[in-house]
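Below you'll find the structure I mean.
Every protein chain but one is kept in place in this view of the complex.
Right, chain A next:
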Amino acid sequence: MDYSNFLLMRGELSLIVVIVLLFFYDTFGSKKSQKLFSVTACVLLAAQTIFNIIPSVPDSSFAGMYQISPIISIVKTILNIGTLLVFIQSVAWTKLEHVVVRRGEFYILTLMTLLGMYLMISSGNFLLFFVGLETASLPIATLVAMEKFRHDSYEAAAKYVFIAVFSSALMLLGLSYVYGVTGTLYFEDIAARIGDTPLAMVGLVFFLAGMGFKISLVPFHLWTADVYEGAPTQVTSYLSVISKGAAVFALALVLFKVFPAVESVWQPILYGLIIATITIGNLFAIRQKNLKRFLAFSSISQAGYIMLGIIAGSAAGMGSLVYYVLVYIFSNLAAFGVISAIENKTDRVSMDDYNGLYRTNPKLSLAMMLAMFSLAGIPPFAGFFSKFFIFAAAAEQGFYILVLIALINTIISLYYYLLVVKAMFIHQDDCVIPSFQSSGALRLSISVCVLGIVLLGIISVIYTQIYQVSFGVFGL
């Protein structure tokens, strides 16, 4: 056997090293040295990110089972940055009394899911894809149940794990039919042999339904709000940005690599899904009072916008998709950072609790405002540019009506994002959250996110870089 194959899996192997090191530290480290556990986890992950920061050249190993290309390694780096931000945010949370005993598990399980996402997005075979997908989704169920004595937490975990298995079963049924038609599980071979026979179409539809559950597209979104609300806030932020971003990118890769021959079939399906996702996500977000639920529905509609990049099906679409995910990570994590800062201190997550927050905590309110502006797409923040690019990519391919509907929905979304801003800046309340100082790590993470929101749109080199390498997807 040729062991040089493993050299290409640099990212995965270094991540495994990080996981193993953390595992030994958690198991054998003395009680005193455990105090540095969170810091060590952050530092190790940062080192791993820097180690893999140079994009790899397009290549494949294990007979095409594992594939790597510049855009894939850039997506891995983006996922790493997001995970790192989540880790920094959760330092304060992992010091709480009921979490500190499971601190090691939190970091290790999160990194395991990251490993699964790595495998999922660089797979060239449905076997590896499936294994990666499951590795990415199963540990999250246990993460959701982290605060296991809280009713909401285990309720959310039960809902999540059943929906995750149900959606995998749907996806597997689809894959089995695709296998029956083509007789192979390798992406390239399937792409060469698939035609629009009825059995293959049934397979494609079931596969899309399974992935729709993972990305929480309407009508497969019903679990999202419940799980986001019940899970610990740190896990929710991980679930809403990293997990979703990886799943969207994996779906895009599979549709482009495996099913390009039947594009005329999946494009109308996606068309309907996108309209339903954006509209229903927005309309339901309006009536939410709990901020975590509110962000859940906002993330559903954001997923709809991201799918515009897939339906465009061009290099521009792919580039804007990756850029959108990057910006979305920063904006959403800023919002979740503020929410978890306030939740850590006061245990309050309802929108009414934020009334008059500007008077007592001006910095947090400002960060939250920027996050909301970026999510809504107000210039000059990064969210505007990412929305602009993704709409432009879809319009380039002639989806004018779809882009129009998305634009109208952006205006609707402005209403509910500004509700939060209005609560913080205009409303007054007798029992305002008192002024407090959040932990240093949390402040660091929120400032990085705010910096990202402001700078990512202005520094054009990031976008051009992503745009350039996204052509690699179609070269493979």
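Structure notes:
Please note the rule applied: contacts are C-beta pairs under 8 Å (C-beta built on N, C-alpha and C of every residue); 3 or more make two chains touch, one makes a residue touch a chain; residues count from 1.
Note that contacts and distances are computed from a predicted model.
Of "Biotin-dependent carboxyltransferase family protein", "NADH-quinone oxidoreductase subunit K", "ABC-type sugar transport system, periplasmic component" or "4-hydroxybutyryl-CoA dehydratase", only "NADH-quinone oxidoreductase subunit K" is the UniProt protein name of the chain excluded from the display.
Across A:A145, A:V262, A:A406 or A:V469, the single residue that touches the chain missing here is A:A145. In the complete complex, the hidden chain is touched by one of A:L127, A:A192 or A:L451, namely A:L127.
Of the listed positions A:I68, A:A92 or A:L185, the one in contact with the omitted chain in the full complex is A:L185. Against the chain not displayed here, chain A makes contact via residues 126-127, 130-131, 134, 138, 141-142, 145, 148-149, 151-152, 154-159, 161-162, 164-166, 168-169, 172-173, 176-177, 179-180, 183-185, 225-226, 229-230.
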